[in-house]
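As structure tokens, the structure follows; a few thoughts come after it.
Apart from one protein chain that is not included, each protein chain of the complex appears where it belongs.
Moving on, here comes chain A:
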Amino acid sequence: MSLAVRVIPCLDVDAGRVVKGVNFENLRDAGDPVELAAAYDAAGADELTFLDITASSGDRETTYEIVRRTAEQVFIPLTVGGGVRTVEDVDLLLRAGADKVGVNTAAIARPELISEIAHRFGSQVLVLSVDARRCRSSDPARPVRTESGFEVTTHGGRRSTGIDAIGWARRAAQLGAGEVLLNSMDADGTKDGYDLELIRAVRAEVPIPVIASGGAGKLADFAPAVSAGADAVLAASVFHFGDLSIGEVKHSLREAGYPVR
């Protein structure tokens, strides 16, 4: 295996500023996305991901402007997600300079959106973002059960859909998604490591690249995610607040026997 494991910092962007909060709440400001993107590029990041967390209500033009400025300075792949609802949204982001676009809630509501985007722009631009969580039986009035034990959630994990997360990822791949960004809502913000069981379950069923997301807290967390089947590892707060560097993560992966750039 000579294809390098990708290390991807994710920048949560709210109204043109980078933020990251535990479980998407208690947001904290951590800088200018364009500057941070250039810094990550210089630090050896293999790709960058912008997640526009205010996209559903905010001003989209702010996002396009940030994507444009980033694409002028940064020459590694850029994925932009958050609030992408239509083929036109994808077109505008690609034209602004995004290489890939993340789709989440809108595809759950209307799965044909995946095939429409793939047909027009190709599978390689389409990252299906899945916010997966273990089914909980804590609310006896509305028990949720799925075959795999993982379900798809929306609204940052606050809303249950009852859709099997593994089945959804598999179907999305069939519809034309080119990659899965697999975010564990159980692990997100805990810094206790990636959800390896979730990664294994998706890897076993889905023949497109899988990006592990949610739970990275220390260097020893990354190699197990790759061992579980992830093609790429994504993290946000550990990078933004300087707990870990891209170089340290790559070193730990190399030590574990995985190729890195």
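Criterion: a residue touches a chain if its C-beta (ideal position, glycine included) is under 8 Å from a C-beta of that chain, and two chains touch if they have at least 3 such contacts; residues count from 1.
Methods note: contacts and distances are computed from a predicted model.
Participant: Which one, "Cysteine desulfurase", "Imidazole glycerol phosphate synthase subunit HisH", "Acyl-CoA dehydrogenase" or "(2Fe-2S)-binding protein", is the UniProt name for the chain you do not see?
Facilitator: "Imidazole glycerol phosphate synthase subunit HisH"
Participant: For the chain left off this view, which of A:Glu65, A:Asp91 or A:Glu248 is in contact with it?
Facilitator: A:Asp91
Participant: If I consider the whole complex, including the chain that's not displayed, which of A:Gly16, A:Gly156 or A:Pro209 touches that chain?
Facilitator: A:Pro209
Participant: Pick from A:Asp131, A:Asp164 or A:Glu179: which residue touches the chain that isn't shown?
Facilitator: A:Glu179
Participant: Which residue among A:Arg120, A:Arg158 or A:His251 touches the omitted chain?
Facilitator: A:Arg120
Participant: If you put the missing chain back, which residues of chain A would it touch?
Facilitator: With respect to the unshown chain, the touching residues of chain A are 2-6, 41, 46, 68, 71-72, 75-77, 91, 94-99, 119-125, 178-179, 207-209, 231-232, 261.
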